[in-house]
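Note that one protein chain of the assembly has been removed; the remaining protein chains are unaltered in position.
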Amino acid sequence: MKSALRNAYYFTLSRYSLNPNPSLLQIAPFISTFPSLPSVLSRNHPFGSPLCATLMAGGDYDSPQTSPLEKQFEKFRVQLEDSGSLRERIRAVVLEIESATRLMQASLLLVHQSKPIPEVLQKANSQINVLKGLYNKLAEVVRECPGQYYRYHGDWRSETQMVVSLLAFMHWLETGNLLMHTEAEEKLGLNNSDFALDLEDYLVGVCFMSNEMPRYVVNQVTAGDYDCPRKVLKFLTDLHAAFRMLNLRNDFLRKKFDSMKYDLRRVEEVYYDVKIRGLATTGDSVGDQGAQKI
Amino acid sequence: MKSALRNAYYFTLSRYSLNPNPSLLQIAPFISTFPSLPSVLSRNHPFGSPLCATLMAGGDYDSPQTSPLEKQFEKFRVQLEDSGSLRERIRAVVLEIESATRLMQASLLLVHQSKPIPEVLQKANSQINVLKGLYNKLAEVVRECPGQYYRYHGDWRSETQMVVSLLAFMHWLETGNLLMHTEAEEKLGLNNSDFALDLEDYLVGVCFMSNEMPRYVVNQVTAGDYDCPRKVLKFLTDLHAAFRMLNLRNDFLRKKFDSMKYDLRRVEEVYYDVKIRGLATTGDSVGDQGAQKI
Amino acid sequence: MKSALRNAYYFTLSRYSLNPNPSLLQIAPFISTFPSLPSVLSRNHPFGSPLCATLMAGGDYDSPQTSPLEKQFEKFRVQLEDSGSLRERIRAVVLEIESATRLMQASLLLVHQSKPIPEVLQKANSQINVLKGLYNKLAEVVRECPGQYYRYHGDWRSETQMVVSLLAFMHWLETGNLLMHTEAEEKLGLNNSDFALDLEDYLVGVCFMSNEMPRYVVNQVTAGDYDCPRKVLKFLTDLHAAFRMLNLRNDFLRKKFDSMKYDLRRVEEVYYDVKIRGLATTGDSVGDQGAQKI
Partner (left out) sequence: MKSALRNAYYFTLSRYSLNPNPSLLQIAPFISTFPSLPSVLSRNHPFGSPLCATLMAGGDYDSPQTSPLEKQFEKFRVQLEDSGSLRERIRAVVLEIESATRLMQASLLLVHQSKPIPEVLQKANSQINVLKGLYNKLAEVVRECPGQYYRYHGDWRSETQMVVSLLAFMHWLETGNLLMHTEAEEKLGLNNSDFALDLEDYLVGVCFMSNEMPRYVVNQVTAGDYDCPRKVLKFLTDLHAAFRMLNLRNDFLRKKFDSMKYDLRRVEEVYYDVKIRGLATTGDSVGDQGAQKI
């Protein structure tokens, strides 16, 4: 009987081990609660719902020595530990995401040294499946506690912003276009998931990508690609105009957007440099004699 | 037909290329999803699900002049504005919670001037129903975006901690016991709600209550109640012991718990003051002769 | 009679001991001041004059339970709330000013992409009437509390500086001249108003406009307008010289003026770039042979 009470006790708030052979007497009180089980299961409890943990019984509180105060704090102890373990599991996956990200960055850095884009992208692309797997792993962990995405969101926020910025940069190198939010979700296997790509993480990631463009343009021109400035300028101008449509209040996102203006001006300066020297080959070049350039 | 396409457009929060002449075959998948709308309603979409916002079209998306980039950012604009409006509505309710809290505090401050406890509690208690209504209002607002409790939690966190500390202090004045987490939820009408009282908010609120006890004890002794220190000391000792069961990692909660130690020590000193002067009348007084006081 | 006393009570914003049975002799001085109410309306009371707030009694001041202390603080509460509400109303108008400003900026950004100036200006100009209406709205709100322009000035200062910079830039695009302070006031409908355009806001706005000129010149040259640098250089040189006439002490304005020097130098460099390549076609070009370019 004691264990039955114990099971019922934990059922609503803590982790407990399933008694594999519950006697009817023991599960009687449970049975009466079972019909309501689905509602409890789906209840969007903001903190540790019973589904967070495996259903295990946690201790006999009929003992006269245990005060109500101690019982309550024992439950709290379990809940806080569950939350702590969850964070540790999230951290483990996030560390792996960081590793994959570092590998992608290492590959992508080669574009600044004028390695052929297809080659650079091939190596970076191989990490995308790795990331896909890792984000799915992360989604599984977080799924154990419905409604808690934002409770732990801070634990993967900046890593995700970095991932988005790299994916967006790669997409631009491949297509010349901005990676859409839904496309980013698809690449990470999050498009059908309830664990989605937070909108602001996506937007910050796009701003980070924009911060890399000036450097790319400078190095491309150094390598002799005089058409790059014009293309990047068009891209960044459209992107900046699109961002202007948003009425940004979020201070961090706002600051990131403000910094995009400096990326734009830097690229305008590089474009000016090539145009005034008659180096730009498309459209309105100054003089067609490609030879006389300074 | 256009509005149906538009709703479907937002429905999955993704970009579809709009075929200006949709055949039934094309919109069939949309139509078949309409009956399952309720499941989408409960779907734990971590960020603004389309149902969070009024399903208003963000412009005519069939227009060929609007680029995909602009269309995507127009959707973002709507989502960010919805999030912003939600925050404003939350803020409005939270300001009312602050007002009710201020009134409760004004009443409770009278215990420090030795007003009779029932009188003090009566005024303070009248605010509890007000708070109950306000938290229900808050729950309604947040319920519009399932799974977003923790996204906006910061907007009511400190106010809720203050509310818990006042409720717990009042409960102690009435019963001499600690207000339980579930009892706190009941008082605020949150016990059957998916909008629950976050565990850490409850614990921090209890710490805040503990911070007020030394002041209460000092003023009670000043007013001649020499039994108060003993009672409060027992209460705080048990409370501190219960907190010690928790393995606290949360920095803020950890610091609050650490400060409880100073509350305990202050009350021990007051108890010492009354005992050594033979003022404590119950049980273990030092000498029964009231005359010899030190 | 009581309400007359109450109005008179607030009228001079001071505390009179309330005689519950006022004789005519006592209220006579109050009555004689009523005809001069208009002069009080215009009286430059530095803080919330009673006319700022609805003349609502702050409770029954004849009640013996309310101490003088409480009566005084009840009046303070009303005054501070009035001030707070005024700020909220100002903020609401300022947010609308920000929106209109954003639309103007969005239009003006197109000059950097060489859109035809008349087209760009047409869109931007349409916002000027909107701004005119908004500043009049703002003036009305502030007019309720005479002499308080500078008390709330910080709430519209930076937005106004931005407005001035945009108006000045548009004026330069149209005429090649600096928008005068009085002209700016006219455009915003503030020329006959007691709510005027603060001189330092105007000057800071002009500095902000100057900060945008280098970018404009660079993009114009990129687009093939080689006469632009010379014109902008003349304009900025004269503007900088005019600013040098001022003995600036204000730190922020001083810094903004100092930054104008960098705008000037950048434009000088661009002018040098076009001259040395023989691109500048007017007047003093370096060699007429377009072919030999460096």
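A few points about this structure:
Residue numbering begins at 1 within each chain, and the chains themselves are lettered A, B and C in the order written.
We take it that contacts are C-beta pairs under 8 Å (C-beta built on N, C-alpha and C of every residue); 3 or more make two chains touch, one makes a residue touch a chain.
Everything numeric here is computed off the predicted structure, so don't read it as measured data.
Though it is not drawn, the left-out chain touches B, C in the full complex.
Touch with the chain omitted from the figure is made, among B:A92, B:A106 or B:M245, by B:A106.
Within the complete assembly, C:F243 is the residue of C:F169, C:F208 or C:F243 that touches the hidden chain.
Where subunit C meets the omitted chain, the residues involved are 14-15, 42-48, 67-70, 72-74, 76-77, 79-81, 84, 146-151, 153, 177-178, 180-182, 194-196, 198-199, 203, 238-239, 242-243, 245-249. Panel shows subunit B; residues 99, 102, 105-106, 109, 112-113, 215, 218-219, 221-224, 270, 273-274, 277, 279, 290-291, 293-294 of it touch the chain omitted from the view.
Here is the rule we go by: only the chains that are shown with their structure count from here on.
The two sequence copies subunit A and subunit C touch through a face in which the numbers common to both fall below half of the numbers used overall.
Subunit A and subunit C have CA centres that are 42 Å apart. Residue numbers of subunit A whose C-beta contacts span two or more other chains: 247.
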